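All protein chains but one are shown in place.
Order of writing sets the chain letters: A and B. Residues in each chain are counted from 1.
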Amino acid sequence: MGSLKPVEGSGDLGFLATRADFLINWGRKNSLWPMPLGLSCCGIELMAMIGPKFDLARFGAEAARFSPRQCDLLIVAGTLTWKMATAVRTIYDQMPDPKWVIAMGVCSSSGGMYDSYAVVQGVDSILPVDVYVPGCPPRPDAVIDAIIKLQKQIEREDPLGRLIRGPQAKPDTGSGRLLFQENEGVAKSAVDKHAHDPESRTGRGQA
Amino acid sequence: MSDTQARVSAALGGVPHQFTSVLDGMPTLVVERDHLRACLLALQQNAGFEANTFVTAVDHFPAEPRFELAYQFLSYAHNDRVRVHTRVSESDAKVPTITDLWPGTSFSERECYDMFGIVFDGHPDLRRLLMPVGFEHHPLRKDYPHHGIEPDRLYRTWDRERRKEWNSAT
Partner (left out) sequence: MSTTRLFEYSRNMPPMDHDDPVQGEPMMVNMGPQHPATHGVLRLMVRLDGETMDYIDADVGFLHRGKEKTCESLGWHKFFPHTDRLDYVQPLMNNIAYALACEKLAGIEVPERGQVVRVLLMEVSRIAAHLIYIGTTSIDLGAVTNFFYAFEQRELIYSILDAYTGHRMNNSYVRIGGVYADIDVEVEQMLEKFLEEFPAKLETLEKLLTGNRIWYGRNRGVGILSKEQAMAWSLTGPNLRGSGCEWDLRKQQPYCGYESYEFDVAVGTVGDCFDRYLVRMEEMRQSCRIARQALARLKTTRGADVLAEDRRYVLPPKADVHRSMEELIFQFKVVTDLRLPKGEAYHAVESSKGELGFFVCSDGTSNPLRCHIRAPGLMNVQAIPLLGQGSLLSDMVAIIGSLDFVMGEVDR
């Protein structure tokens, strides 16, 4: 039992608002419609998760629509390459709010075993991720665990407060070290400022 | 193995070629780039190699000539294979295409062009195959680092342009 913290957002609106929040979050978390972005091997485990043994339908998430406009959960399953990155970003932008992202597997979490010229070192370089699932590929149980964690995360959200405050651009979170940072003050060199250069990641070695 | 060599020699007739010995025992020819097309044509028409298995290149970077092209063929009728090597240098990395003889080499030649920068004269559609449009380097060359040179440049350009568009539209 931690110390009591004041409930943020719509908490000051009273009991009915928190009950409405609860209802909205309950509805959202139990009917996540995944957008299966099955890029490579994790895609096969994603299919196995939707399959009969590790049935994802138990969690309300069986309506895997392949059109991003009808989905709210993007599961990036597999290796993301820079050639595919534009398509994935477009898909993410086409999804209507509220939306969540699960980075399934190590390739989408951090580039995985591919430290090569063509692989995005983690899908959080281009979009904000809510849950990372390690594994190569992760067992379907692990991904279901991730969806349950996401459901717990959704329980804590504040939809009414967001409605009152109005739409705000969700900042591109994720591992900030891996994001490309424009830095006009520093002279660019050939190997500078790319996601693979270990020095540009930690900030060491820059002027 | 030796009857394959005999058949290949007979088929090649006057085309200058040389047999080398390789660790897997496959009959391997080394030809000059100028005789390459005649050699491969003879292999198809006279020696009965109906299918091409692969077209690829090896980069022997500091050594010149730098690129060693390797072709491998399969004969269904005689159940054997043959490999053909030729060397080209970087400044003159042009080789005649064989897509008119074996249509199945179309993608392999495009991949060689993409990965090494070797141009195939007469290829109907020589574009990059595996790397995105606008990619400027040839990745499988030995002087290209395995982690790449600004690998996210094309994506960032696209992203910056569309955000500029959105922001200017309001």
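Criterion: contacts are C-beta pairs under 8 Å (C-beta built on N, C-alpha and C of every residue); 3 or more make two chains touch, one makes a residue touch a chain.
The structure displayed is predicted, hence computed values, not measured ones.
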item	value
Given A:P34, A:G122, A:P137 or A:P159, the one touching the chain that is not displayed	A:P137
Positions on chain B contacted by the hidden chain, ascending	22-24, 26, 50-54, 56, 58-60, 70, 72, 76, 79, 81, 83, 102-108, 111, 115, 124-125, 127-134, 139-140, 142, 144, 146, 154, 157-158, 161-162, 165
Contact footprint on chain A, counting only the chain that is left out	37-41, 43-45, 47-48, 51-53, 66, 78-79, 81, 83-84, 86-88, 91, 113-119, 136-137, 139
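Note that only the chains that are shown with their structure count from here on.
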item	value
Whole-Å separation of chain centres (CA-atom averages), chain A against chain B	40
List of chain B residues in touch with chain A within their complex	130-132, 139, 144-156, 158-159
Interfacial residue positions of chain A with respect to chain B in the complex	82-83, 85-86, 89, 115-118, 120, 125-126, 180, 190-191, 193-197
